[in-house]
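Let me give you the structure first, and then I'll get to my questions.
Missing here is one protein chain; the remaining ones are kept as they sit in the complex.
For chain A:
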Amino acid sequence: MGGSASHLSKEQLSEYQELTFLTKQDILHAYRIFTELLSKDLVDFQNIRIAKERFCELPELKANPFRERICLVFSTAIEKDGSVSFEDFLDMLSAFSDSATLEIKSHYAFRIFDFDDDGTLDKEDLKNLVNCLTGGTSDTQLSEAEMNQLIQNILEEADIDKDGTVNLSEFQHVISRSPDFVSSFKIVL
């Protein structure tokens, strides 16, 4: 048991299993993938961080429009550069796993959608969100007028206290009434 182990020990494995929603197989699989992402000569997997760009090359994240936000949200780097350590990686998989609760998932979804990290989803956040959902190409993107109308409609429906932003409680209120969220907010390694 040490800070710089080159191999995942049994105690660490059971500790991770206790602290996350993942099973031992998932953790081992994650460990394998993480060490593959590291360069060959770096074996100190617990303290090393993978840069955001490298991490976003994972096949599960490559095509996902929210991949950068995911890296930024789960990263615990002090420099706030979105670099991901092994425990951040496990955190991410745990939040996206089958057994994670609705509250955890909705909390992280809120943080992922909050592009400017101010604690609420205001108009800019919603605009960014819709642009991510519809992709970058010109024929799928919404026009300016459509976008504004859409955001207005969203705020009308979701903003219960009518303050112009969607805060966490309102977001969770929408999510709790939509049964598809749990099955779509999943990443399987």
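Basically, a residue touches a chain if its C-beta (ideal position, glycine included) is under 8 Å from a C-beta of that chain, and two chains touch if they have at least 3 such contacts; residues count from 1.
The criterion applied here is as follows: contacts and distances are computed from a predicted model.
*Asks:* Write down which listed name, "Sorting nexin-3", "Transmembrane channel-like protein", "ER membrane protein complex subunit 8/9 homolog" or "DNA-directed RNA polymerase III subunit RPC9", is the UniProt protein name of the chain that is not shown.
*Replies:* Spelling it out: the chain absent from the display is recorded in UniProt as "Transmembrane channel-like protein".
*Asks:* Spell out, residue by residue, where the missing chain touches chain A.
*Replies:* Residues 1-3, 11, 14-15, 17-21, 23-25, 46, 59-60, 62-66, 74, 76, 78, 87, 91, 94-96, 101, 103-104, 107, 109-111, 113-114, 116-120, 126, 129-130, 133-135, 137, 140-142, 146, 148-150, 152-158, 160-165, 167-169, 171, 174-181, 183-188 of chain A touch the chain absent from view.
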